[in-house]
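All protein chains but one are shown in place.
Right after this comes subunit A.
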Amino acid sequence: MAYLDHAATTPMLDEALEAYVATAREVGNASSLHAAGRRARRRVEESRERVAAVLGARPSEVIFTGGGTESDNLAVKGIFWARRAARAERVRVVSSAVEHHAVLDAVDWLAGHEGAEVGWLPVDAAGRLDPERLRADLAAHGDRVALVTAMWANNEVGTVQPVAELAAVAAEHGVPFHTDAIQAVGQVPVDFAASGVAALTVTGHKLGGPIGVGALLLARDVAATPLLHGGGQERDVRSGTLDTAGIVAFAVAVEAAVKGQQEYAARVAALRDELVERVRQAVPEVIFNGDPADRLPGNAHFSFPGCEGDALLLLLDAQGIACSTGSACSAGVAQPSHVLLALGADDDRARSSLRFTLGHTSTRADVDALIAALPAAVERARRAAALRTPR
């Protein structure tokens, strides 16, 4: 199998898996007071320190969660509620048109249920945000803004945002800035303190850790109202018995991914560039989406004019090639990607898109397999799409 969907999830690193299994064999609730509890607590705190050290945060700023979606929800809803509780007129959320659904839908929920007003920042054709647009929004509404949330790097088209610039603009207005860095950590340099963000989402399974564990880095002076109430385990912001084994494996993976980032990015970007070049040769009319320069090293995203992405996916899947249409399932039915639409693509182009993402286990053989299967798949997908009655 040629696995070209590392942005969906990437295989666990051996060292993370070993750390997970070893820790999972040990009994102990990190909140217990006896020796077994203390041992579990030590593992958690060592992990917290490891994560903090490589991501430029203080240990007390690391809140372990059940993964990226929880971290995003905690940041968006929690900071919104806390800021509004402090001053009632802060009901505006500023976000981008290309966020992952974990942010997008959380913001939409606030608009639908909590009376939030939303400023959606547009992106250019490459998917990039313009800090001046944020400056203009904050200049107009600054006192009423509860938070700004914008992703570090886009999960579909791979565009990397000017996060430090955006965070600086938010800081000028004293507005906390959250960034979903799920796709960025381990792929591009990410430093919490240096970036100037108030909150940052990271998750394990995109960088060689386990699924179901992640963290929200939350600056010490930023308040967030909890989503989950209970034992108050994590800074009273997040409750739930700590997943010691998951946290240990997560920390091992984060450390390995961040420490190896430069070497990884150079290798994977070279392979990605080769993939892009060979796809262009095989299918000359493809459109390469996203920012050609400021993009994630493993991401290649194309529109195949005249094809439907889901037909291509089926045909490539049958040849053992795993990729993604990048479109979310809405009520069980694939919708055209909001990211592609935000880049200015029309419905047909959005539906004709496929994402190939490389990762730490990718080799040239994966690219070879894709190139061997792609031309015939495109040809067949075109024939299938030609049957479609015009809407």
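Basically, contacts are C-beta pairs under 8 Å (C-beta built on N, C-alpha and C of every residue); 3 or more make two chains touch, one makes a residue touch a chain; residues count from 1.
In this text, contacts and distances are computed from a predicted model.
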{"item": "Complex member absent from the view - protein name from UniProt, among \"tRNA-specific 2-thiouridylase MnmA\", \"NADH dehydrogenase subunit C\", \"Branched-chain amino acid ABC transporter permease\" or \"Fe-S oxidoreductase\"", "value": "\"tRNA-specific 2-thiouridylase MnmA\""}
{"item": "Chain not shown: contacting residue from A:D310, A:D348 or A:D368", "value": "A:D310"}
{"item": "Positions on subunit A contacted by the hidden chain, ascending", "value": "310-311, 313-315, 317-318, 329, 331-334, 380-381, 383-384, 386-387, 389, 391"}
